[in-house]
Each structure stands twice: as structure tokens, then as C-alpha cells.
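The complex appears here without one of its protein chains, the remainder shown in place.
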Amino acid sequence: MKKNILKLFKKMLRIRMIEERISSNYKLQMMRCPVHLSIGQESIAVAICENLKDQDLLVTAHRSHAHYLGKGGNLKKMIAELHGKENGVAGGLGGSMHLLDLKKNIMAAVPIVGSTIAIGVGLAWANKLQGKKDITVIFFGDGATEEGIFLESLDFASLHNLRILFVCEDNKFSVNTPINQRQNPKRNLCKLSEGIGIKSYKLKDHDLMKVFLKSKKIINYIKNVSRPSLLDIDTYRYLEHCGPNSDDYLNYRNPKEVKKWKKNCQIEKYQNLLFKQKSTKLNDIKKSINKEIDNAFKYAYAGKKPKKIILENLIIKK
Amino acid sequence: MKKNILKLFKKMLRIRMIEERISSNYKLQMMRCPVHLSIGQESIAVAICENLKDQDLLVTAHRSHAHYLGKGGNLKKMIAELHGKENGVAGGLGGSMHLLDLKKNIMAAVPIVGSTIAIGVGLAWANKLQGKKDITVIFFGDGATEEGIFLESLDFASLHNLRILFVCEDNKFSVNTPINQRQNPKRNLCKLSEGIGIKSYKLKDHDLMKVFLKSKKIINYIKNVSRPSLLDIDTYRYLEHCGPNSDDYLNYRNPKEVKKWKKNCQIEKYQNLLFKQKSTKLNDIKKSINKEIDNAFKYAYAGKKPKKIILENLIIKK
Amino acid sequence: MKKIISYGRSIYEALDYCLNKEKKIILMGLGVNDPKGVFNTTTNLFKKYKNKVFDMPVAENGFTGIGLGLAIMKYKVVITHQRVEFSLLSFEQIVNQIAKWFFMSSGKVNVPIVIRLIIGKGWGQGPQHSQSLESIFAHIPGLKVVAPSNAFDAKGMMISAIQDPNPVIFFEHRWLHEIKGVIPKKIFKSNLNKANIIKKGNDITIVSYSYSVIEMIKANKFLEKLKIKAELIDLRSLKPIDIKTILKSVKKTKKILVVDNGMTTCGISAEIISLIVENLGKKIVCKRIGVKNSPIPSSRFVAEGFYPEHDIIFKEVLKILKIKNKLKLKKLFTDVPDKQFRGPF
Partner (left out) sequence: MKKIISYGRSIYEALDYCLNKEKKIILMGLGVNDPKGVFNTTTNLFKKYKNKVFDMPVAENGFTGIGLGLAIMKYKVVITHQRVEFSLLSFEQIVNQIAKWFFMSSGKVNVPIVIRLIIGKGWGQGPQHSQSLESIFAHIPGLKVVAPSNAFDAKGMMISAIQDPNPVIFFEHRWLHEIKGVIPKKIFKSNLNKANIIKKGNDITIVSYSYSVIEMIKANKFLEKLKIKAELIDLRSLKPIDIKTILKSVKKTKKILVVDNGMTTCGISAEIISLIVENLGKKIVCKRIGVKNSPIPSSRFVAEGFYPEHDIIFKEVLKILKIKNKLKLKKLFTDVPDKQFRGPF
């Protein structure tokens, strides 16, 4: 078990460190695209992806880095993509908001809120039609559950008994708009989803191992019963909605709430659990991650500008 | 009580007779617009509208005749509208699918499935913003609950504590597509709507008085608590989805099901309850309704063609 | 070997052929399993092709995204809307996602999706069931847009559209479904980017597409009585526009009337005229007509004048040619496609 925890912790730490590097390097003005950092929310991606096989499919939205990395997406190509380079995952054409890594079945990230929910259902349906047993995980935020396409997608998944895990990362905000300006407190996502006929579960804490164990069970259910499920997890982002900085100065979030969530930081929690202070082992882990990140940035810097001729070929003309 | 029942029965009978006349006159090829007849479903409109005041607002969809008439919409102008005449409710520009009667606060009927649900929520919000206590009734079918706008509208009504009665007339079909090809049997509309925070009720029978009493209670709740509610009622249309005829020959509906519902015909049921066979009183009622209908058609025939000059003024140019 | 079948039957045969041929293909949309089978274009296909034909919930945006998901998984997808108006609910998926998927994935993922959009007209369908709207789709890069006017093109272009690796918007006019035409008995395909010269002529070029081609041909009968030799072009493909064929024609005739099947403002006709002017400079007399820039009223008494019907086309041509009108065209109610039609859709 402890080995397992360590493994998950490392993944989580790696994502955090990558995102922090993106954040600190952003001022160099070389990653010139919008970035929605996952810092604070990594545990969910790591815990859930740990229960996935390579063949399982994943789609996500604008806040995609943790999901992409959690599922094993190529780091170098991701950093290159953020730099708009030809060697990026989408040849630099997509930027941070359009990550994909088909080798790892990370099928799409798309920044129009809610849109990938339906697309993900389509992927799962294709699998079902072909008799494949792989599951599809669809990540989205609390805001996305307000889009009509959320209802339409869940309805279809339920109708066709698709193997889908819907994961709502409920960070209580859509951009800087708090949930109480968007949803009645009487709204209950799990109940709503159960009304559609989908088994649904709530976790009020994004604790790494809790999410891991819960999602393991749910994924087993999905596979055995061949029905979709929904997992709604409370979580919190630390930085601004979009961009590399903190935006606490804007005061749109209750400082107590921010503090509460930072106290519940999963990196710190599991670091304390796994390592003594000044652990050399931890330092070694960090060093090796840092080296990997260095290399990824080097790869990105070395990448070429996309060629205009390639672009021409991508324009559908006939 | 019996007087009350008689009153409601008369209204129901009147709607039935109007619709039957539309049906039989349709072959004259003078009502040249799509018509979605409510025959079989009248009890709901009558029972619910009986609990409404004139100031209360109503919106509906393509199958609107019963709602329009139930709320007191002008019959002559409706028939004229179906004939495309200038003296119709919308000057002949809308036809059957765009009825409205602002004097009776029948604000709109619109044939894009689901669209009036949001518009109705907007009406109710306007009332709330002005401190008005009137309620808004929004009629729609089982199909409309599959549109994303249904979720978005209910969410907003719940968020802003609007005085709205959502009425789903669940006739188990969207056009000729049965509900089991569209929704998982595990789907439960009331549960779904409760998940949005809206008190919801199911009636498996469209019995006139049951709907009347239930909706009376619910409307009181809406007024007292200032919260929306949803009422989901099973019902059945007798004729084809769109047009004047029966379409049983198509065999898309189980004949047993059709029979079951026709046996539960509300007109017959309450006619038997209220009148002996060969009742002259009933005959008198029918006579007077027939006369009213004759007059309405005369009014429509006498109506002029819309003037092109009026049309020109309706085109927004500037 | 030839046979005579209706436009709607052509669509049916194309779908039938592709459903049979392709292993991974899905036909989906409201009413595809309905006994009426989307104006008889899909009737009973779901019985013949289990697990390939699916009726849908009333959730246009959702099932369009779902269709995209299928396409990403290498399914060929045909989506059906009984009226173009309903597809507007899925406009986000079409414009932001489907049209751009190939590009956004830097060419890694093709999305072979055909979206059938049926244009309504007549019998008092009114403002929300009788729009055309082709040009708003043609405006979007990444979409091919076609609008065949006859049974032959309908079949060939449907097969080509389904076999195309990229999204194709396929416009069918409701008033074309019943019209018959001659087609080969053998399977054939058609280009998705070629206009068709229906009739050669030297006096004027008339270009149209979809149902308006029928009206153009009707108008031409009267023009012929006046010995006017018009060159008639059926555009067929709205994106890309086969501008070469049009340019060649107008170089000869020096005059063109574009009959837009939709509204003219920022319409297909505006694009054609601009292309002519940009390519040929100041040499050609250009004129366009189309659906009135207004919502369409339900009342048959006034709806008629809103469409570019044959009498209007006829008059416009005479105006361009500066010929005084000697013929009086008599028209009956034009809110039905044919005498058999009894409503409602």
C-alpha cells in the first residue's frame, strides 16, 4: 500500500512541479497562449487515471494539464505545444487549450465549456458499438454541469448503457463567479444525475487515496454492469482562473476558504505522510522531476516554427 | 363541487369540439398550416388553467390549442390565424404554431421544441423583478425534457426562486419516436427536477379532477413559498403527431396502449358521470358550442388577406 | 441501364448503399426509425442495418457532439435534421468543433460527418420552419456545403459526401423529395465541387441551386418563348463554389442573374458576384435575387412573394436584358410542391 501511495504521490508532485514551472516561465513571454493551471486539483487526475488502462479513453476541457499528464500524455510535446512549436502535440496549432495524445488515448481537450462531454459520450458509444470494453473518462468542472449539453450527454450515456465515468471537479467557481450566483443551494448534482438513471457519488474531499479507492470501485461497477457513473468531487484551484499568477488580490474568494483548502493541500499532506523533514529521497525525486522538466523545455525551445505549407494542407478545400 | 365539475367538463368538451372541427375542416384546404391537435390531452390544460388568474402568464409549444383555449384565448382569432387571415391572433403570420393572446397573458407558443421553456422563465423573472406575484405556467412535452435548455431553464428558475409551474405532458412520444428509444427507463423526471432543487410531482393519470386538485395545491405552494414546481402528467394524443387524421395505420403505437388510453377518455368519463344517456342538457351544451365554432369559422372566412404594406412595416430595417 | 426514381428515394438508396458497404457507419437523427422515415429517405433502414441506424432523443446539440465522438473513432456518421432550423441548436458543435477538428488536431484526426439539413417551404410553415440559411454554413471554413437539385445528383453526391473524409453539410429541399429523375442502375459517385451546366446559351447566365433550380427551369420555359437563350447553371456545391464554370459562362454571356435559394444579404449569391467581380473586373452585368430578407409569414396569401419563384426570375431576366415583358405568367397558390400535396409538412 505504501508503495502505491508513493507512486501516486510522485505523479502528483510531478504535475505540480510542471505546472509551477509553466507558471514561473510564463513571464518569459514565450508560452503565448492562455493556460488554465490545475495547481491544487492534481490529486483527482492522478487518483482516477491510476485506475485507467492505456486503452481507456479520456477527454477534458480547458483545465486539462493534470488530466493529460495523469493519463501519461507526452510532457515534451505538451510544453512544445504551449510554445507554439511544430513539435507540439498539435503542431502548435492548438496551444494549451487543445491538448491531445492519441497514443495514450487522450482524445481531446476543448475550451468551450461542456462541449467535450458530448464528444466523450460519442467515443464511448463507438467503443460499445464495436464490443470494446474500455471505459471513457470525461472530466469537467462545476460550471460545465450548467450547460444543457450536460443533460443531453448524460441522458444518452444512460439510454445506451455506456461505460463512462463522468468526473465533476467542483472547485466552486466558474472563472471568478462563485457557485451561489449560478446554482441554487438546493441543487444536488448527484441527485440530478441519479434522476437521469446514473449512479452518482459525492466526495467532499479531494484526498488522493479516497479518490483513488472510490474511483476504483466505481470503475469496476462501470465495467461489470456496463452502465455510466458520475463522481462529483469538491476541490480547489490555487491560482487565477486563467494565467500563471495568484489572483487573491481580487478578493472574489473568501480568504478563509482559500486557507482551508490550502491547508488540505494533497502534496503537503502526502509529503508529510511519506517523508521525514529534509528527506534526501524526496530531494532526489524532485531533482529527477526537475531534470525531466528542463529537458521538456529544451525540447520546446529547440522546436521549429510550424511551416506554412503544412497549414495550407490542413485547410479543407478540395 | 358538481357544478365545478360541470364547468370544467364544458370547457374540455368545447376544446375537443373545436379541435374536431379543425380536424374535419382541414380537408377543405383552407387551413394551410401545420396543426398539432391536442385531442386526448385536453383535461390537463383545462384543469390547470382553471387554477390560473387572468394575470398569470402562459407559454407553450407546438401543441398549443388546448392551452390557448384553456387560458381563455380568443377562439375567433385563433381560427382566423389558422386560415392565414389578417384578423388572426398574429395577423396570419404565425399560423397554428405561433398562437398568442396578450389580453389573456398567453404570451407565446413556439414550435422549436424546448425554446419556450427558457422564454417562460424569463417572463417569470420579469414578474419577480417587479415584485409581481403572478405565476407563469410553462407547458411542454416529454420530448422537450431531453433538450439541454430544459436543464438550463429549471436551474435558473430554481436559482432565482421564480413562481413557475412547469407542466410536462408526457404522451410517451416525440413525433412517432417512442420514449424508450429516447430515454433510459431508469430516468425519472421528477427526481431529475428535484435534483435541481425543484419540488416535483407525478400523475400517472390525466384525470380531470385529479389534475385540477393537484395543480391547485401546487400553485398554492408556488405562491406561498415563491419557488418553482414541476408537474409531470401521463397523457395521450389520439390523432397523428401533426395533421388532422388518425395515424394508427402506421403501427408505431401499441394498439393495446391506444385502446387503454381511449378507454380512459376524460370527455367520456365525465360525460357519463354528469349526464344520463340522451341528455337534452348535454345536447344543448353541444349545440351552443357548435354555434360558437360556426361563428368562429365565419369570422375567419370573412377575414381579409394580410396586407403587404403591413408586412413591410414589420421588417426591421431602419 | 437507367431507372426513374424520386430525389427522396435517391437519398434512401445512397444511404442504403453506404450502410451496407461501410462496416463502421452510423445514421442518426430524429425520426430516422419513424415509419415515415424522414420523408421516406430512411424507412425501415434500422431493420435492415441493426446497430447502424439510431433514432435520437430531442437533443440536437448533444447528439451532434456524440456524432463527432463517433467520427473521431473512425465511424462515418450521417446526422439528419428534418428542418435546418433545428440544427441551430447544435451550431456550436458544428462551427467550433466539427469544422475545426481536422485542423486543430494538426491533421491527425479526420471527422467524416454528413449533416443532412432539410429546408422547409410552404403550407404555412411560417418563420421557424422555412428558412434556408445555407450561407451561414458556407461561411465556416472546414465545412463543405452541397445542395443537389435532382435525383441523380442527390444520390451521387450523398455517396461521395459519406465517403468524404471531412464534414459535409448536405442541404435537401423538402420540395425536391418527391420529384423524379433518371439515374443509372449501377452505383455511381459525383463530385462535391462541380457546378452543372443544365443548358447552354449565349444571352445570359442564370445560376441557382437546390429547389430554386426548378423555378429557374420553369422560368426558362417562358424565356424560350421569347427566344431568349439563357445558360442555366446548377451550382450543386456551395462550398467550394465552382467559380471556374461560372466564369467561363459569364465570359461568354457577359450577364449573370444569381438566384439565391436563401436570403441574399451575405448570401451565396453575394459570394458568387464578388468572385466574378474580383476575377473578371468590370466586364460583367451582375444581379442577384433570393428569398426576401425577412422572416417568412405563415399565411399563404403573403408568403408567396417571399421566394424567388419563376415569375420573379423571368421578370428579372427581362429587366437585365432590357426587354419589355410581353408574357403574363399565371400562378396558382404556390404553397404546395405539387397538386397531390395535402399538407401539413
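Here the chain labels run A, B and C in written order, and each chain numbers its own residues starting at 1.
Note that contacts are C-beta pairs under 8 Å (C-beta built on N, C-alpha and C of every residue); 3 or more make two chains touch, one makes a residue touch a chain.
Since the structure is predicted, the reported quantities are computational estimates derived from the model, not experimental observations.
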For the chain that does not appear here, which of the shown chains does it touch in the whole complex?
-> A, B, C
Residue of B:G40, B:G70 or B:G120 in touch with the missing chain, whole complex considered = B:G120
For the full complex, which residue in C:D55, C:E85, C:D164 or C:E309 touches the chain that was left out?
-> C:E85
From B:M31, B:A108, B:L165 or B:I289, the answer for touching the chain not displayed is B:A108
Contact with the hidden chain (one of A:L58, A:A144 or A:L230) = A:A144
Which one touches the absent chain: C:N40, C:N110, C:N293 or C:T334?
-> C:N293
Identify the residues of chain B touching the omitted chain, counting contacts across the whole complex.
-> 90-94, 98, 100, 102, 107-108, 110, 112, 115-127, 129-130, 148-149, 151-153, 155-156, 159, 310, 313-318
Contacts from chain A to the absent chain lie at residues 26-27, 29, 32-35, 84-85, 88, 90-98, 110-114, 143-144, 146-148, 174-177, 181-183, 242-243, 250-252, 305-306, 308, 311, 314-315
On chain C, the omitted chain is touched by residues 61, 85, 88-89, 91-92, 95-96, 99-100, 103-104, 126-128, 131, 133, 135-136, 138-139, 141-142, 239, 263-271, 273-274, 277-278, 281-288, 293-295, 297
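Assume only the chains that are shown with their structure count from here on.
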Once you find the CA centre of chain A and the CA centre of chain C, what distance in Å lies between them?
-> 42
Cα centre of chain B to Cα centre of chain C, whole Å, reads 35
Multi-chain contacts in chain A: which residues touch at least two other chains?
-> 148-149, 151-152, 155, 159
Multi-chain contact residues (two or more partners), chain C = 57, 59, 61-62
